[in-house]
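Take a look at subunit A:
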Amino acid sequence: MHDLPLVIFTVLSQLAIGGFVTLWWFDRKNKTITRSTGLIISCSLVVLGGIAVLVSLFHLGQPFAAYRAILNIKVSWLSREVTFYGGFVGLSVLYTWFWLKDMPARRSLIGGIATIIGAIAIFSSAKIYMIPAIPAWNSVTTMFAFFLTSIILGPLFVGLLLAFRGELSVNISRISIFSLIAAAIVMILYFSSLQSGLPQAVEAARLTTHHFIFWIRLFTFVIAFAILSLSIKNKAMCNAKIYSFVFVLLFISEFLARFQFYETANHL
Partner candidate 1 sequence: MAKKLGFLVNIERCIGCHACEISCKSFYQLEPNMRRRRVQELPEDVVGTPVRAFVSTACNHCDDPACKKACPVGAYTKREDGIVVHNQDLCIGCQMCGKACPYSVPMFNPVKKKMDKCSMCYDRLDVGQLPICVEKCPLEAIQIVDYNEVQPANAVSEIPTFADTSITHPTTHFILHKPGKQSRRF
Partner candidate 2 sequence: MTKLTVIHMDQGDRLLLYQLFWHYYRGDLMKLTTIDWANLAELLRTMTVLCESEFGNQAITKFDEVSEETLESFVFDYNRLFVGPNRLHASPYESTYSNFEGTIMQQETIKVRNFYHYEGLQVADEGQYPDDHIQYELEFICYLLNQNEKGPDLKLFLENHFFKWVDKHCERIEEHSQNQLTLAFAYLLKEFLQLEKIIIEGGEPNVN
Partner candidate 3 sequence: MLTENFSRRTFLKGSASLSALLGLGVATSQAPKGLIPKAQAKSNGKVEQFYNACPRNCYDTCSIVTTVEDGRITFITGNEKNTYTKGRLCVKGNTYPRVVYSPDRIKYPMRQKGRGSGNWERISWDEAYTIIAKKILAIKKEYGSTLPICLNKYSGNFNILNYATEGMLSSIGYTTRAQGTPCDPAGSDAQGFDMGAPYNNDPEQFLDADYIILWGANPAWTSAHSMYFIEQAKERGTKLVVIDPLITQTASKADEYIQVKASTDGALALGMIRYILDHQLYDKNWVSQNSIGFNEFFSYVKKNITVEWAAEKTGVPKPVIERIAREYATAKPANIWIGFGMQRHVNGGAMVRAIDALAAITGNIGKKGGGVNYIGEETWGFNYSTMGFGAPEGSGGEADRYVNMNNFGAQVLDANDPPIKMMWIACRNPMAQDPEPTVVKKAFDQMDLIVTADLYMNKTVEYSDIVLPVTTPFESVGVNVSYWHYWMNVNEQAIKPLYETKSDLEIAMGLSKKLNQLKPGSCTFPVTGDPLDWVEKEMNDDIKALFNVKSWDDLRKNGGTAKANESITVAWKDLKFRTPSGKYEFYSKTAAEYGHHPLPIFTEEYKAPKEYPIRCMSPHWKFGIHSQFQHQDWLMAIQAHPFLEIHPDLAKKKSIRDQDMVKIINETGYMTLPAKITKMVPADTVVMYEGWWKGVNYTENFTVKALQEDMGEHLKGQRGIAFHDNFVNIEKA
């Protein structure tokens, strides 16, 4: 339970980065998003990103000294995560500013840089946990899982806000369904690698699957998958309500998955 701040931080930060990239990309490609909608989405992402930062401080013994966490950027992936994620939040504020000022060119440039920085932040974040001391984490599936959280939640979040504003011009269901298929594959890979891994990894798999949280997680995932599958061909279902529902389901699913990721981390 004491890793709860980290659970919230990783899920929210990945959501924010995924959402940001989606917004930036739609804006660049279609240029159909109005200033006010762009501002709303951009602001809400900044808020989510900011909450993530605040919550992460609760994990620290000395929250007021958190600024020192960038000191060891040369070797520490945590330091890199903090730096890059900090950079990302800063750039996303700037990006929002350019929405406010309605400057598409600068927006596109800053958005591009922030996208790269955000991707590096997620990469660094995953690298923190890919450590031999915790066999269940020490695998490339951690990397996949972190990016997939971003890809599953980010576009859907932006999509549902666009749907609310009536500006949705892309089939979000299609994007999301691909990420869900990828997530399912990674999940299978994850458990099979745990099963064939060190005793601590086997134990992690057992602890995960023997807990009711795992089944809630699976159930929400399957329901979301089913609804999205139906909505691909059915335009009527591509509305804000359905997307909100699916988003909530998937948020719960990802949140619980991450919770279990921390809870079952057996040390060597």
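We take it that a residue touches a chain if its C-beta (ideal position, glycine included) is under 8 Å from a C-beta of that chain, and two chains touch if they have at least 3 such contacts; residues count from 1.
The candidate set was assembled so that all candidates are chains of the complex that A comes from, given by their letters.
Computed from a predicted structure; not experimentally measured.
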Report task. Please find, within this complex, the candidate from 1, 2 or 3 that touches subunit A. Result -> 1
**Report entry** Parts of subunit A lying in touch with candidate 1, wherever the complex brings them together
**Finding:** 59-62, 65-66, 68-72, 75-79, 82, 128, 131-134, 265, 267-268
